[in-house]
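A single protein chain has been omitted from the complex, and every remaining protein chain is retained in its original position.
By letter and in written order, the chains are A, B and C; residue numbering begins at 1 in each of them.
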Amino acid sequence: MLSPYYIQLVILVGINTIMASSLNLIIGYTGQLSIGHAAFMSIGAYASALVTVHFNFPFIASLLFGALVATLFGLLIGAPTLKLKGDYLAIATLGFCEIVRIVFLNLDITGGSVGLRGIPKKTTLLTVVVAVLITIFVLNRIINSRIGRALIAIREDETAAESMGINTTYYKVICFGVGAFFGGLGGGLFAHFFRFIQPNSFGFMCSIEHLCMVVLGGMGSMWGAFIGATAITAIPELLRFLGDFADYRMVIYGAILVIMMRVRPQGIIGQRLSADQVSIGEKLFNRWAGMGTGGKRG
Amino acid sequence: MFVQQLMNGVILGSTYALIALGYTMVYGIIELINFAHGEIYMFGAFVGLLLVTVLDIPFFLAFLLAMALGSLLGVTVEYLAYRPLRRSSRLSALISAIGASFFLSNLALLIMGSQPFSFPNPFEAKIYHTPLFIISRVEITVLLSSLILMIALTFFVQRTKIGKAMRATAQDKDTASLMGINIDRIITITFAVGSALGAAAGVMVGIYFRTVTPTMGFMPGLKGFVAAVLGGIGNIPGAMLGGILLGIAEVMGAAYISSQYRDAVAFALLIIILLFKPAGLLGRPAQEKV
Amino acid sequence: MSRKSYWMIVTAAILCLAMAMVGCSPEEEAGVLKIGNVGPLTGGAANYGINVLRGIEVAVDEANASGELGDLTLKVYSEDTGGDWSKAANAFSKLIDVDKVDVIIGGVLSSESEAGGPIAKDAAIPTISPSSTSAGLTLDNPYLFRNCLSDEAQIEQMAEYAVNELGLGRFAILYTNNDYGVSLKDSFEAKAKELAKVVAIEGFMDGDENFKPQLTKIKQSNPDCLYIGGYYTEGAKIAQQAREMDLNVQILGADGLCNVALIEIGEEAVEGTYATSGFYPDDPTPAVQNFVTAYKEKHGEDPDMFAAQAYDAARIVINAIKTSGPSSEEIREGIAATWNFPGITGNTSIDEEGDTIKDVLILKVENGKFVRVR
Partner (left out) sequence: MVEPAKKHILYTNNLGRNFGGLTALANIDLRIKQGTIMGLIGPNGAGKTTLFNVLTGHYPPSTGQIYFKSEEISNQKPYVITSKGIARTFQNIRLFNQMSVLDNVLIGRHCRTASGLIGALLRWPAIKQEEEQARKYALDMLSFVNLEEKKNEWAANLAYGEQRRLEIARALASDPDLLLLDEPAAGMNPQESVDLMTLISRIREEMKKTVLLIEHDMKVVMGISEWIAVLDYGQMIAEGEPHEIRHNKEVIRAYLGDTA
């Protein structure tokens, strides 16, 4: 009844929802700007595809394996780099993503730049829907718990959070690990859907797409990640029906990031305060102390 | 061969150093990675190319005009994408910066297409042999002009009134504004100068590698940032040193490890530096304010 | 909560809209045979994709104008990939399910054909790529063909020519680390070792601009020629930087070098370069000259190898329709049966694996122009 193309779109929306909501945990809830989420996707994709192809793992097992390998790398890279603040973390994750891509391009086992072909098609609409539901359930449980509260506190004010007894590095690493796990899961689903993977699709562009989904939908909102993933996946495909607009897709991504930050930093459905409302206390303090500029510190 | 590779590294590094200067100056003032800097470099190369090929303007004049237009673009980006977010969270500003970079490179791709444009060589092709290495006229030009620009910048920052105001603003924005320094103006000037250097680097790389493409800014932009971090971000001599060292590291990595992993070498170096000496080689450790 | 539900409804509406748009497939027009095209029309590889599409358009216009297919009119449906193979998979699906194309010419990049091939196979839609050279691409896929020079054939011609005619014997290889370059490097290394000596092999990443570290190493090994496994942009820069380093060896390459941009960028540095090619635009035969004229008229510039191979791929499809029939399965059989087809890129046959057997030309850059030497 549904055409395969439409099913394919829904599957891609699902995979991207997993990618966006796991990245949302890192960016939107914990406030750590990671622009290398594609690295976890590619690690998950390659790891799960390789065990399927070479060791004939059952689908679920290979997905889990891919996700766990991605988690391992998430923890390995996260433990040291998460000490870094904002900008440095962003550039370190970007660097990590490029390193992963270059390594996959040069390894023999991954097929190098030619790519890995012959992966059996195992991802179906049903598996993707189940995976999305599990992802959202798990992330929701984490967010609405003691851990989630600690993560949001880190986003709001890392120094204050540490003063309140939160081991910020530990929680950031946990958040990175969970994000990497689901990133890897998304990658595994991706590999077993397309039956072919090649490193160049997991580059900076892919990370930016994920970031766009999170930002458009709304940082720190579960529905936001879903809506962002739907929009960013479906709109370019819809644009295929409108002809030449496709040319503007990448330009539009860039514009979305700039304009959203300026006009609606909370995203379409995010629920943040507007920027000039951020801290009455700080503003008062600044006025009282006779200082001209505010802005968050630390 | 070692000396030749060293020379290759220094020449490559001097282009990174020029890009790194723009990053380091902007970061020093507003603590933001200006991701769009790589695109300004690309823009500079295109402007230089169009001026020379379409309008037939003498090379040296085109070089200066490219710098001027590059700084205009830098200031525009600052005005549209960064200034409105000066009081928002760092995260918003950073995302906006990434968006601006992505926007500019893809806009260029849309307008210019992906076919590389060839840059006419304004210099006569000539090679000089020394006992230890061979160097071409273009390479000498690239090396010398980077050197001149760096010296000019150091002079500007250390000796002029605006330069002093810039350093004061980088140290402490609040105090600087109390001292009557117009912070907005200083930020604009910083972007203008940094972008002019980026555009200059673009033109020089254009004549060195002979092609200009809309996507040429991405990698060198990142490398320039790596160089800035390596030297100690916010530190002008550090950016120069970082650029040269990164160039040498990459070339040596390509020469003695594997040329396939050249970019990986640069990024691995970045991560290692961030972990073990986050202040870079010449930077002072920043004290977190509580 | 109410706001959440509001947005849920909005999302559902967007999805429904999507479904509606996807659902309303174009009406079946009688007497129209739909040719799909998949390739990068935007992004960093757009020049390859655009030229392929242009080549197809010339062939289709020609067939429609000449009436050689009788009542049947050809129509091209083109989809962009942006150079990303996962978008290519979407493009293949959309062409097959929504536009209901009968045959696809594409993808352009090897990774696009890798991702699209299985989809075309599932849907039993014949697909012929004009430019995906990746080794083993068409294996185990009876619906996937290609019309481009095989690396083995190019390598064999070039290596033998270099050794026997040019008297070269110390080969250095510099290749791009992508599907195109790696495959050339592997074949060339094997063949060159057989005939003479390989003294250096160096690689570089797609998009690199500075080749001096590799060239310095290569120079050290004292080769008498440099084989470039890559495209013309890199090729021109390599030639230039080699000259700057006083590495004045014979430069050899494959069809990736055969584009006027090689000479535009490389100028005097690429003078004397030899490259294998399937297409020689100055070939005086009427078929080639007609194509070059028609292409110039329609698109305002000279055709390159991509355009020519795409034109031939389209001609092979048209020939298959004429000889076998207009249904997808008949077209597949027709393409598979292609033997000694006189294309503008030489006589072309399709082997049992869907690969191409073609004549290989050797071109040389002389006085700023490609000249055919064999």
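The rule is short, and it goes like this: a residue touches a chain if its C-beta (ideal position, glycine included) is under 8 Å from a C-beta of that chain, and two chains touch if they have at least 3 such contacts.
Bear in mind the structure is a predicted one, so any value in this text is a computation, not a measurement.
Within the full complex, the residue among A:Ile142, A:Leu238 or A:Ile259 touching the omitted chain is A:Ile142.
Set against the missing chain, the residues A:Thr81, A:Thr168, A:Ser201 or A:Thr233 yield one that touches it, A:Thr168. Taking the whole complex into account, chain A touches the unshown chain at residues 138, 141-142, 145-150, 152-153, 156-157, 159-168, 174, 178, 272-273, 277-282, 284-286, 288-289, 297.
Just so we're on the same page, only the chains that are shown with their structure count from here on.
Chains that count as touching both chain B and chain C, per the definition above, are A.
Using the average of C-alpha coordinates as each chain's centre, C ends up farthest from chain A. Just to note, of A-B and A-C, the chains joined by more C-beta pairs in contact are A-B. Centroids built from CA atoms put chain C at 34 Å from chain A.
Remark: chain A and chain B have CA centroids separated by 29 Å (rounded to whole angstrom). Counting partners per residue, chain B has 109-110, 258, 260, 263 as the residues that reach two or more other chains. Annotation for chain C: residues 42-43, 177, 205 touch two or more other chains.
Taken together, the chain C residues at the contact with chain A in this complex read 3-4, 7-8, 10-11, 14-15, 17-19, 21-23, 25, 41-43, 79-80, 82, 84-87, 89-91, 93-94, 96-98, 110-111, 114-115, 118, 123, 134-135, 177-179, 181-183, 205-206. Within the complex formed with chain C, the residues of chain B that make contact are 1, 4-5, 8, 11-12, 109-110, 113-116, 118, 121, 125, 127, 129, 134, 136, 138-139, 205, 209-211, 213, 215-216, 219, 250-251, 254-255, 258-260, 262-263.
Residue ranges of chain C in contact with chain B, taken from their complex: 42-47, 50, 177, 202-205, 207-210, 212-214, 216-217, 220, 233, 236-237, 240, 243-246, 261, 264-265, 267-268.
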